[in-house]
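Every protein chain of the complex appears in place save one, which is left out.
Right, chain A next:
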Amino acid sequence: MTPEYGIKLAVHLISTDFGDHAAKVCDCLLRKGTLALDDIVRTAKLSPQQVKTYLKVLIQHNCVQAFAMEHEGGCGEGPVVVTQYMLLFDNILHRMRFPKLLAIVSKELDKECEELFEAFLKHGWLTLQQILDRVPSNQNEGNCTVQDALRGSFTKLVNAHYVERCPAPDPFLVPPDEEKTPARKHDANSAKAVEELEIGEQCDIAKATPSKAKGFPVITDTCGDINGDKSIGNPPGVVIGKKRKQDALKLDTESGAASEKDVPWRANYKELVCHLRHKACIENVRARLDSGAAIVLSAMLEATQSAEKNVKEEISVLLSISTITEAVMQSEAGCSMTLERIRASLVQLGCHPNGVGADRTYNIDLKKIIELAQNDEVESMVLKRYGREAHRIFRLLSKSCCPLETTKISDTTFIEKKEAAKILYKLWKDECLHMEKIVLNESRQSQFMLWKVKKDTFWRHILDEMYHAALNLSIQIIELRRDKHVGALRERDVRLAILLQASLMKLDDALMLFHDF
(Lines give C-alpha, C1' and ligand atoms only; values in the text may rest on other atoms or scores of the structure.)
Protein backbone atom coordinates (compact mmCIF):
# COMPACT_ATOMS: atom_id res chain seq x y z
CA MET A 1 0.00 0.00 0.00
CA THR A 2 1.40 3.42 -0.93
CA PRO A 3 2.22 5.50 2.17
CA GLU A 4 0.00 8.54 2.75
CA TYR A 5 2.60 11.13 1.81
CA GLY A 6 3.59 9.08 -1.22
CA ILE A 7 0.01 9.56 -2.42
CA LYS A 8 0.09 13.29 -1.59
CA LEU A 9 3.40 13.75 -3.42
CA ALA A 10 2.17 11.91 -6.53
CA VAL A 11 -1.06 13.94 -6.55
CA HIS A 12 0.95 17.16 -6.17
CA LEU A 13 3.22 16.26 -9.11
CA ILE A 14 0.22 15.50 -11.34
CA SER A 15 -1.57 18.65 -10.21
CA THR A 16 1.50 20.78 -11.01
CA ASP A 17 1.87 19.34 -14.52
CA PHE A 18 -1.71 18.60 -15.59
CA GLY A 19 -4.04 20.48 -13.25
CA ASP A 20 -6.40 19.71 -10.40
CA HIS A 21 -8.84 17.51 -12.31
CA ALA A 22 -6.06 15.18 -13.44
CA ALA A 23 -4.88 15.17 -9.82
CA LYS A 24 -8.37 14.04 -8.69
CA VAL A 25 -8.27 11.10 -11.09
CA CYS A 26 -4.77 10.25 -9.82
CA ASP A 27 -5.86 10.52 -6.19
CA CYS A 28 -8.80 8.16 -6.55
CA LEU A 29 -6.74 5.55 -8.44
CA LEU A 30 -4.03 5.70 -5.77
CA ARG A 31 -6.46 5.35 -2.89
CA LYS A 32 -8.87 2.84 -4.42
CA GLY A 33 -6.49 0.88 -6.66
CA THR A 34 -7.31 -0.27 -10.18
CA LEU A 35 -10.74 1.01 -11.28
CA ALA A 36 -13.03 0.97 -14.29
CA LEU A 37 -14.18 4.23 -15.89
CA ASP A 38 -17.56 4.33 -14.14
CA ASP A 39 -15.91 3.86 -10.74
CA ILE A 40 -13.45 6.68 -11.40
CA VAL A 41 -16.31 9.00 -12.46
CA ARG A 42 -18.19 8.17 -9.30
CA THR A 43 -15.20 8.51 -6.95
CA ALA A 44 -13.54 11.56 -8.49
CA LYS A 45 -16.91 13.33 -8.92
CA LEU A 46 -16.05 14.46 -12.46
CA SER A 47 -18.01 14.07 -15.67
CA PRO A 48 -17.29 10.99 -17.81
CA GLN A 49 -15.88 13.22 -20.55
CA GLN A 50 -13.48 14.91 -18.15
CA VAL A 51 -12.32 11.58 -16.75
CA LYS A 52 -11.76 10.19 -20.26
CA THR A 53 -9.77 13.27 -21.25
CA TYR A 54 -7.51 13.14 -18.22
CA LEU A 55 -7.07 9.38 -18.43
CA LYS A 56 -5.86 9.83 -22.01
CA VAL A 57 -3.40 12.50 -20.86
CA LEU A 58 -2.14 10.32 -18.03
CA ILE A 59 -1.78 7.31 -20.35
CA GLN A 60 0.06 9.46 -22.89
CA HIS A 61 2.49 10.44 -20.14
CA ASN A 62 2.99 6.88 -18.84
CA CYS A 63 1.21 7.58 -15.56
CA VAL A 64 -1.72 5.25 -16.13
CA GLN A 65 -1.96 1.85 -17.79
CA ALA A 66 -5.25 0.65 -19.24
CA PHE A 67 -6.00 -3.02 -19.64
CA ALA A 68 -8.99 -5.23 -20.38
CA MET A 69 -9.88 -8.17 -18.21
CA GLU A 70 -12.70 -10.64 -18.12
CA HIS A 71 -14.91 -10.55 -15.04
CA GLU A 72 -17.90 -12.55 -13.93
CA GLY A 73 -21.11 -10.89 -15.00
CA GLY A 74 -23.76 -10.26 -12.37
CA CYS A 75 -27.29 -11.67 -12.14
CA GLY A 76 -26.62 -14.80 -14.17
CA GLU A 77 -25.04 -12.96 -17.06
CA GLY A 78 -22.02 -14.34 -18.87
CA PRO A 79 -18.47 -13.06 -18.39
CA VAL A 80 -17.93 -9.39 -19.17
CA VAL A 81 -14.79 -7.73 -20.51
CA VAL A 82 -14.10 -4.54 -18.58
CA THR A 83 -11.41 -1.96 -19.26
CA GLN A 84 -9.69 -0.91 -16.07
CA TYR A 85 -7.09 1.70 -15.29
CA MET A 86 -4.06 1.27 -13.06
CA LEU A 87 -1.96 4.15 -11.83
CA LEU A 88 1.80 3.77 -12.31
CA PHE A 89 3.01 5.35 -9.07
CA ASP A 90 6.71 4.88 -9.84
CA ASN A 91 6.38 6.62 -13.20
CA ILE A 92 4.71 9.61 -11.56
CA LEU A 93 7.64 9.96 -9.16
CA HIS A 94 10.03 9.75 -12.12
CA ARG A 95 8.57 13.09 -13.27
CA MET A 96 10.33 14.68 -10.31
CA ARG A 97 13.70 13.35 -11.48
CA PHE A 98 13.64 14.21 -15.19
CA PRO A 99 16.84 16.31 -14.89
CA LYS A 100 18.63 13.29 -13.41
CA LEU A 101 17.42 10.96 -16.16
CA LEU A 102 18.39 13.47 -18.81
CA ALA A 103 21.87 13.73 -17.30
CA ILE A 104 22.39 9.97 -17.81
CA VAL A 105 21.61 10.23 -21.52
CA SER A 106 23.67 13.39 -21.82
CA LYS A 107 26.69 11.64 -20.31
CA GLU A 108 26.41 8.44 -22.36
CA LEU A 109 25.28 9.76 -25.73
CA ASP A 110 25.47 12.97 -27.77
CA LYS A 111 23.59 16.26 -27.60
CA GLU A 112 21.11 15.29 -30.33
CA CYS A 113 20.16 12.14 -28.41
CA GLU A 114 19.76 14.21 -25.28
CA GLU A 115 17.40 16.63 -27.04
CA LEU A 116 15.36 13.78 -28.50
CA PHE A 117 15.19 12.03 -25.14
CA GLU A 118 14.01 15.27 -23.56
CA ALA A 119 11.12 15.22 -26.03
CA PHE A 120 10.17 11.74 -24.79
CA LEU A 121 10.20 12.97 -21.20
CA LYS A 122 8.13 16.05 -22.08
CA HIS A 123 5.59 14.39 -24.35
CA GLY A 124 5.40 10.84 -23.05
CA TRP A 125 4.56 8.55 -25.99
CA LEU A 126 6.04 9.46 -29.35
CA THR A 127 5.95 7.61 -32.65
CA LEU A 128 8.81 7.70 -35.13
CA GLN A 129 6.54 9.74 -37.41
CA GLN A 130 6.00 12.33 -34.69
CA ILE A 131 9.74 12.49 -34.11
CA LEU A 132 10.39 13.04 -37.82
CA ASP A 133 7.59 15.62 -37.98
CA ARG A 134 9.57 17.73 -35.50
CA VAL A 135 11.67 18.90 -38.41
CA PRO A 136 10.15 22.26 -39.44
CA SER A 137 8.50 21.98 -42.85
CA ASN A 138 10.08 25.20 -44.17
CA GLN A 139 13.48 23.58 -44.03
CA ASN A 140 13.20 22.04 -47.48
CA GLU A 141 16.86 21.88 -48.13
CA GLY A 142 18.70 19.31 -46.02
CA ASN A 143 15.39 17.96 -44.74
CA CYS A 144 16.42 14.41 -45.49
CA THR A 145 19.74 14.88 -43.72
CA VAL A 146 18.03 16.25 -40.62
CA GLN A 147 15.53 13.39 -40.66
CA ASP A 148 18.32 10.86 -41.04
CA ALA A 149 20.12 12.43 -38.09
CA LEU A 150 16.94 12.19 -36.01
CA ARG A 151 16.49 8.60 -37.03
CA GLY A 152 20.10 7.96 -36.06
CA SER A 153 19.63 9.53 -32.62
CA PHE A 154 16.45 7.53 -32.15
CA THR A 155 18.26 4.31 -33.07
CA LYS A 156 21.02 5.13 -30.58
CA LEU A 157 18.43 5.64 -27.84
CA VAL A 158 16.76 2.34 -28.70
CA ASN A 159 20.06 0.45 -28.84
CA ALA A 160 21.04 1.87 -25.46
CA HIS A 161 17.62 0.79 -24.11
CA TYR A 162 16.79 4.31 -23.02
CA VAL A 163 13.54 4.15 -24.98
CA GLU A 164 11.24 1.18 -25.38
CA ARG A 165 8.06 0.28 -27.20
CA CYS A 166 4.92 1.30 -25.40
CA PRO A 167 2.55 -1.41 -24.24
CA ALA A 168 -0.61 -1.99 -26.29
CA PRO A 169 -3.14 0.74 -25.41
CA ASP A 170 -5.70 -1.69 -24.05
CA PRO A 171 -4.21 -5.18 -23.75
CA PHE A 172 -6.43 -8.10 -22.82
CA LEU A 173 -4.99 -9.71 -19.71
CA VAL A 174 -5.54 -12.92 -17.77
CA PRO A 175 -6.75 -12.28 -14.22
CA PRO A 176 -3.93 -12.89 -11.67
CA ASP A 177 -4.03 -16.42 -10.26
CA GLU A 178 -5.17 -16.26 -6.60
CA GLU A 179 -4.05 -19.87 -6.08
CA LYS A 180 -0.42 -18.86 -6.51
CA THR A 181 -0.42 -16.55 -3.50
CA PRO A 182 -2.52 -18.21 -0.82
CA ALA A 183 -0.59 -16.55 2.00
CA ARG A 184 -1.57 -13.13 0.75
CA LYS A 185 -5.28 -13.86 1.14
CA HIS A 186 -5.06 -12.82 4.77
CA ASP A 187 -3.60 -9.42 3.99
CA ALA A 188 -5.79 -7.38 1.64
CA ASN A 189 -3.15 -4.71 1.02
CA SER A 190 -0.44 -7.22 0.09
CA ALA A 191 -2.87 -9.14 -2.12
CA LYS A 192 -3.71 -5.95 -3.99
CA ALA A 193 -0.05 -5.04 -4.42
CA VAL A 194 0.77 -8.50 -5.78
CA GLU A 195 -2.20 -8.35 -8.15
CA GLU A 196 -1.13 -4.96 -9.49
CA LEU A 197 2.44 -6.21 -9.95
CA GLU A 198 1.24 -9.16 -12.00
CA ILE A 199 -0.95 -6.90 -14.13
CA GLY A 200 2.02 -4.57 -14.67
CA GLU A 201 4.20 -7.48 -15.77
CA GLN A 202 1.57 -8.72 -18.23
CA CYS A 203 1.24 -5.20 -19.69
CA ASP A 204 5.00 -5.09 -20.19
CA ILE A 205 4.79 -8.25 -22.27
CA ALA A 206 1.85 -7.00 -24.34
CA LYS A 207 3.89 -4.48 -26.26
CA ALA A 208 2.28 -2.38 -28.95
CA THR A 209 2.75 -3.70 -32.46
CA PRO A 210 1.99 -2.14 -35.84
CA SER A 211 -1.51 -3.13 -36.91
CA LYS A 212 -0.14 -5.16 -39.80
CA ALA A 213 3.25 -6.13 -38.44
CA LYS A 214 4.95 -9.24 -39.73
CA GLY A 215 7.54 -10.96 -37.60
CA PHE A 216 9.94 -8.96 -35.46
CA PRO A 217 9.64 -5.19 -35.09
CA VAL A 218 12.07 -3.28 -37.26
CA ILE A 219 13.44 0.18 -37.55
CA THR A 220 14.27 1.53 -40.98
CA ASP A 221 17.84 2.63 -40.80
CA THR A 222 19.23 4.86 -43.53
CA CYS A 223 22.14 6.10 -41.46
CA GLY A 224 24.23 3.05 -42.11
CA ASP A 225 26.49 3.11 -39.04
CA ILE A 226 24.76 2.26 -35.81
CA ASN A 227 26.29 3.04 -32.45
CA GLY A 228 26.38 -0.35 -30.79
CA ASP A 229 28.53 0.64 -27.75
CA LYS A 230 25.91 -0.27 -25.17
CA SER A 231 25.39 -3.75 -26.49
CA ILE A 232 28.87 -5.14 -26.81
CA GLY A 233 28.79 -8.52 -28.45
CA ASN A 234 25.06 -8.32 -29.16
CA PRO A 235 23.40 -7.39 -32.37
CA PRO A 236 21.80 -3.96 -32.14
CA GLY A 237 18.05 -4.21 -31.72
CA VAL A 238 15.06 -3.21 -29.67
CA VAL A 239 13.71 -4.26 -26.31
CA ILE A 240 10.62 -6.39 -26.44
CA GLY A 241 8.68 -8.31 -23.85
CA LYS A 242 9.65 -9.16 -20.29
CA LYS A 243 13.27 -10.18 -20.86
CA ARG A 244 15.77 -7.87 -22.34
CA LYS A 245 16.14 -9.94 -25.47
CA GLN A 246 17.37 -8.16 -28.51
CA ASP A 247 16.23 -8.71 -32.04
CA ALA A 248 18.36 -8.18 -35.07
CA LEU A 249 17.86 -5.03 -37.05
CA LYS A 250 16.52 -5.71 -40.51
CA LEU A 251 15.93 -3.47 -43.40
CA ASP A 252 12.24 -3.65 -44.18
CA THR A 253 9.89 -3.14 -47.06
CA GLU A 254 8.09 0.16 -47.49
CA SER A 255 4.76 -1.05 -46.06
CA GLY A 256 6.42 -2.43 -42.93
CA ALA A 257 8.42 0.77 -42.45
CA ALA A 258 5.29 2.87 -42.80
CA SER A 259 3.38 0.98 -40.07
CA GLU A 260 6.46 0.88 -37.83
CA LYS A 261 6.50 4.68 -37.82
CA ASP A 262 3.13 4.64 -36.06
CA VAL A 263 4.26 2.46 -33.16
CA PRO A 264 4.57 4.56 -30.02
CA TRP A 265 7.78 4.60 -27.97
CA ARG A 266 8.47 5.91 -24.52
CA ALA A 267 11.35 6.45 -22.06
CA ASN A 268 12.51 3.15 -20.59
CA TYR A 269 12.52 4.01 -16.90
CA LYS A 270 13.71 0.56 -15.84
CA GLU A 271 17.02 0.95 -17.65
CA LEU A 272 17.51 4.44 -16.26
CA VAL A 273 16.71 3.34 -12.70
CA CYS A 274 19.25 0.54 -13.14
CA HIS A 275 21.87 3.15 -14.06
CA LEU A 276 20.98 5.22 -11.02
CA ARG A 277 21.19 2.15 -8.80
CA HIS A 278 24.67 1.37 -10.04
CA LYS A 279 25.68 4.98 -9.53
CA ALA A 280 24.36 4.92 -5.95
CA CYS A 281 26.33 1.72 -5.19
CA ILE A 282 29.53 3.19 -6.64
CA GLU A 283 29.19 6.44 -4.69
CA ASN A 284 28.47 4.59 -1.46
CA VAL A 285 31.56 2.42 -1.92
CA ARG A 286 33.66 5.49 -2.76
CA ALA A 287 32.57 7.25 0.44
CA ARG A 288 32.74 4.18 2.65
CA LEU A 289 35.92 2.53 1.30
CA ASP A 290 38.05 4.38 -1.28
CA SER A 291 38.20 5.39 -4.91
CA GLY A 292 40.08 2.20 -5.92
CA ALA A 293 37.21 0.00 -4.72
CA ALA A 294 34.75 2.34 -6.49
CA ILE A 295 36.66 2.00 -9.79
CA VAL A 296 36.66 -1.81 -9.56
CA LEU A 297 32.94 -1.89 -8.73
CA SER A 298 32.15 0.49 -11.57
CA ALA A 299 34.08 -1.65 -14.06
CA MET A 300 32.36 -4.85 -12.88
CA LEU A 301 28.90 -3.31 -13.12
CA GLU A 302 29.64 -1.91 -16.56
CA ALA A 303 30.76 -5.34 -17.75
CA THR A 304 27.68 -7.15 -16.40
CA GLN A 305 24.98 -4.55 -17.07
CA SER A 306 23.59 -6.16 -20.19
CA ALA A 307 23.24 -9.49 -18.38
CA GLU A 308 21.12 -8.07 -15.54
CA LYS A 309 17.57 -9.35 -15.71
CA ASN A 310 15.84 -6.91 -13.37
CA VAL A 311 16.43 -3.60 -11.62
CA LYS A 312 16.68 -5.00 -8.08
CA GLU A 313 19.28 -7.63 -8.93
CA GLU A 314 20.71 -8.79 -5.58
CA ILE A 315 23.97 -10.35 -6.73
CA SER A 316 25.90 -9.29 -9.80
CA VAL A 317 26.85 -11.78 -12.51
CA LEU A 318 30.02 -13.85 -11.92
CA LEU A 319 33.16 -12.56 -13.57
CA SER A 320 36.64 -14.06 -13.79
CA ILE A 321 39.61 -12.10 -12.45
CA SER A 322 40.93 -11.64 -15.98
CA THR A 323 37.62 -10.13 -17.16
CA ILE A 324 37.54 -7.83 -14.13
CA THR A 325 41.16 -6.77 -14.68
CA GLU A 326 40.49 -6.10 -18.37
CA ALA A 327 37.37 -4.06 -17.56
CA VAL A 328 39.21 -2.02 -14.90
CA MET A 329 42.22 -1.30 -17.09
CA GLN A 330 39.99 -0.28 -20.00
CA SER A 331 38.39 2.41 -17.87
CA GLU A 332 39.97 5.85 -17.74
CA ALA A 333 40.24 5.94 -13.96
CA GLY A 334 41.52 2.39 -13.59
CA CYS A 335 44.14 2.21 -16.36
CA SER A 336 47.03 2.44 -13.90
CA MET A 337 45.69 -0.03 -11.31
CA THR A 338 47.83 -3.11 -10.70
CA LEU A 339 46.47 -6.63 -10.33
CA GLU A 340 47.36 -6.63 -6.65
CA ARG A 341 45.47 -3.40 -6.08
CA ILE A 342 42.46 -4.83 -7.90
CA ARG A 343 42.56 -7.97 -5.74
CA ALA A 344 42.81 -5.83 -2.59
CA SER A 345 39.78 -3.83 -3.74
CA LEU A 346 37.82 -7.04 -4.31
CA VAL A 347 38.60 -8.02 -0.71
CA GLN A 348 37.47 -4.61 0.50
CA LEU A 349 34.24 -5.03 -1.44
CA GLY A 350 33.64 -8.31 0.33
CA CYS A 351 33.87 -10.35 -2.90
CA HIS A 352 34.77 -13.89 -2.12
CA PRO A 353 36.16 -15.96 -4.98
CA ASN A 354 34.11 -18.91 -6.26
CA GLY A 355 36.14 -21.83 -7.59
CA VAL A 356 39.92 -22.29 -7.57
CA GLY A 357 42.98 -21.22 -9.50
CA ALA A 358 42.51 -19.62 -12.88
CA ASP A 359 38.78 -20.46 -12.88
CA ARG A 360 38.07 -18.24 -9.88
CA THR A 361 35.08 -15.97 -10.38
CA TYR A 362 33.80 -13.05 -8.35
CA ASN A 363 30.49 -11.32 -7.90
CA ILE A 364 29.25 -8.39 -5.85
CA ASP A 365 26.48 -8.43 -3.27
CA LEU A 366 24.60 -5.36 -4.48
CA LYS A 367 21.80 -5.87 -1.99
CA LYS A 368 24.33 -5.55 0.83
CA ILE A 369 25.70 -2.29 -0.58
CA ILE A 370 22.18 -0.86 -0.88
CA GLU A 371 21.41 -1.92 2.71
CA LEU A 372 24.58 -0.23 3.96
CA ALA A 373 23.62 2.94 2.07
CA GLN A 374 20.15 2.83 3.64
CA ASN A 375 21.71 2.39 7.10
CA ASP A 376 24.01 5.37 6.49
CA GLU A 377 21.04 7.56 5.59
CA VAL A 378 18.96 6.53 8.60
CA GLU A 379 21.87 6.79 11.05
CA SER A 380 22.73 10.25 9.77
CA MET A 381 19.14 11.32 10.43
CA VAL A 382 19.14 9.78 13.92
CA LEU A 383 22.44 11.54 14.72
CA LYS A 384 21.12 14.93 13.63
CA ARG A 385 17.70 14.51 15.23
CA TYR A 386 18.56 12.86 18.55
CA GLY A 387 22.29 13.40 19.17
CA ARG A 388 25.47 11.39 19.41
CA GLU A 389 24.48 9.06 22.23
CA ALA A 390 21.17 8.15 20.62
CA HIS A 391 23.08 7.48 17.39
CA ARG A 392 25.42 5.11 19.24
CA ILE A 393 22.50 3.26 20.80
CA PHE A 394 20.68 3.05 17.47
CA ARG A 395 23.74 1.61 15.70
CA LEU A 396 24.20 -0.95 18.48
CA LEU A 397 20.59 -2.10 18.16
CA SER A 398 20.74 -2.09 14.32
CA LYS A 399 23.79 -4.35 14.36
CA SER A 400 22.43 -6.68 17.02
CA CYS A 401 20.59 -9.75 15.80
CA CYS A 402 18.46 -9.97 18.96
CA PRO A 403 16.77 -7.51 21.35
CA LEU A 404 19.03 -6.03 24.05
CA GLU A 405 18.27 -5.17 27.65
CA THR A 406 18.69 -1.60 28.96
CA THR A 407 21.68 -2.37 31.20
CA LYS A 408 23.51 -4.18 28.42
CA ILE A 409 22.92 -1.19 26.13
CA SER A 410 24.15 1.20 28.82
CA ASP A 411 27.33 -0.83 29.44
CA THR A 412 28.22 -1.32 25.78
CA THR A 413 27.65 2.30 24.75
CA PHE A 414 29.24 3.89 27.87
CA ILE A 415 26.10 5.85 28.65
CA GLU A 416 24.73 6.14 32.22
CA LYS A 417 21.78 3.80 32.66
CA LYS A 418 19.32 6.56 33.51
CA GLU A 419 20.30 8.57 30.45
CA ALA A 420 20.23 5.48 28.23
CA ALA A 421 16.70 4.68 29.42
CA LYS A 422 15.58 8.23 28.59
CA ILE A 423 17.02 8.04 25.07
CA LEU A 424 15.52 4.60 24.46
CA TYR A 425 12.10 5.81 25.52
CA LYS A 426 12.32 8.84 23.20
CA LEU A 427 13.35 6.66 20.24
CA TRP A 428 10.53 4.25 21.03
CA LYS A 429 7.96 7.05 21.23
CA ASP A 430 9.03 8.26 17.78
CA GLU A 431 8.59 4.71 16.40
CA CYS A 432 12.31 4.13 15.80
CA LEU A 433 12.45 1.17 18.17
CA HIS A 434 10.33 -1.72 19.30
CA MET A 435 10.13 -2.35 23.06
CA GLU A 436 9.21 -5.49 24.95
CA LYS A 437 8.67 -5.66 28.69
CA ILE A 438 9.67 -8.85 30.52
CA VAL A 439 8.40 -9.35 34.08
CA LEU A 440 10.12 -11.87 36.34
CA ASN A 441 8.35 -12.47 39.61
CA GLU A 442 11.01 -14.49 41.40
CA SER A 443 13.98 -12.21 40.93
CA ARG A 444 14.85 -9.03 42.80
CA GLN A 445 14.71 -7.09 39.61
CA SER A 446 11.18 -7.79 38.54
CA GLN A 447 11.07 -5.91 35.25
CA PHE A 448 13.31 -5.85 32.19
CA MET A 449 12.96 -3.81 29.00
CA LEU A 450 14.19 -5.32 25.75
CA TRP A 451 14.79 -3.09 22.75
CA LYS A 452 15.34 -3.60 19.06
CA VAL A 453 15.09 -1.79 15.73
CA LYS A 454 12.10 -3.10 13.78
CA LYS A 455 13.52 -2.46 10.36
CA ASP A 456 10.52 -3.05 8.11
CA THR A 457 8.22 -0.80 10.15
CA PHE A 458 10.81 1.90 10.71
CA TRP A 459 11.99 1.88 7.08
CA ARG A 460 8.36 2.37 5.90
CA HIS A 461 8.01 5.25 8.36
CA ILE A 462 11.26 6.81 7.04
CA LEU A 463 10.06 6.46 3.44
CA ASP A 464 6.82 8.25 4.26
CA GLU A 465 8.80 11.05 5.95
CA MET A 466 10.95 11.32 2.82
CA TYR A 467 7.84 11.65 0.65
CA HIS A 468 6.61 14.32 3.06
CA ALA A 469 9.93 16.19 2.91
CA ALA A 470 10.00 15.94 -0.92
CA LEU A 471 6.46 17.34 -1.06
CA ASN A 472 7.46 20.25 1.19
CA LEU A 473 10.52 21.02 -0.95
CA SER A 474 8.39 20.91 -4.13
CA ILE A 475 5.87 23.29 -2.56
CA GLN A 476 8.70 25.65 -1.58
CA ILE A 477 10.05 25.61 -5.14
CA ILE A 478 6.62 26.48 -6.55
CA GLU A 479 6.16 29.25 -3.94
CA LEU A 480 9.52 30.72 -4.91
CA ARG A 481 8.55 30.80 -8.58
CA ARG A 482 5.29 32.57 -7.65
CA ASP A 483 6.97 35.19 -5.45
CA LYS A 484 9.43 36.45 -8.01
CA HIS A 485 10.88 39.80 -7.15
CA VAL A 486 12.49 42.19 -9.54
CA GLY A 487 15.74 44.03 -9.29
CA ALA A 488 18.21 43.39 -6.51
CA LEU A 489 16.44 40.35 -5.00
CA ARG A 490 16.46 38.24 -8.17
CA GLU A 491 19.97 36.95 -7.54
CA ARG A 492 18.87 35.69 -4.13
CA ASP A 493 15.89 33.93 -5.70
CA VAL A 494 18.24 32.19 -8.10
CA ARG A 495 20.44 31.01 -5.22
CA LEU A 496 17.41 29.80 -3.28
CA ALA A 497 16.06 27.97 -6.31
CA ILE A 498 19.42 26.22 -6.79
CA LEU A 499 19.56 25.23 -3.11
CA LEU A 500 15.98 23.91 -3.08
CA GLN A 501 16.38 22.02 -6.36
CA ALA A 502 19.72 20.50 -5.28
CA SER A 503 18.22 19.47 -1.94
CA LEU A 504 15.26 17.87 -3.71
CA MET A 505 17.56 15.89 -6.02
CA LYS A 506 19.70 14.75 -3.07
CA LEU A 507 16.57 13.74 -1.17
CA ASP A 508 15.35 11.92 -4.27
CA ASP A 509 18.58 9.87 -4.28
CA ALA A 510 17.73 8.77 -0.74
CA LEU A 511 14.11 8.12 -1.71
CA MET A 512 15.22 5.83 -4.54
CA LEU A 513 17.42 3.92 -2.08
CA PHE A 514 14.37 2.99 -0.04
CA HIS A 515 11.79 2.61 -2.80
CA ASP A 516 13.34 1.84 -6.18
CA PHE A 517 16.61 0.04 -5.42
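Assume a residue touches a chain if its C-beta (ideal position, glycine included) is under 8 Å from a C-beta of that chain, and two chains touch if they have at least 3 such contacts; residues count from 1.
The working rule: contacts and distances are computed from a predicted model.
Participant: Identify the UniProt protein name of the omitted chain, choosing among "IBH1-like N-terminal domain-containing protein", "ER membrane protein complex subunit 2", "DNA-directed RNA polymerase III subunit RPC6" or "cysteine desulfurase".
Facilitator: This omitted chain is identified in its UniProt record as "DNA-directed RNA polymerase III subunit RPC6".
Participant: Where the complex has a chain not shown, which of A:8, A:24, A:156 or A:266 is the residue touching it?
Facilitator: Of these options, the touching residue for the absent chain is A:8.
Participant: Which of these touches the unseen chain: A:42, A:71 or A:506?
Facilitator: Among A:42, A:71 or A:506, only A:506 touches the chain that is not shown.
Participant: Over the whole complex, note the residues of chain A touching the chain we left out.
Facilitator: These residues touch the chain not displayed: 8, 12, 287-290, 340, 344, 347, 376-381, 383-385, 388, 391-392, 395-396, 399, 407, 411-417, 444-445, 462, 465-466, 468-469, 471-473, 475-476, 479, 495-496, 499-500, 503, 506-507, 509-510.
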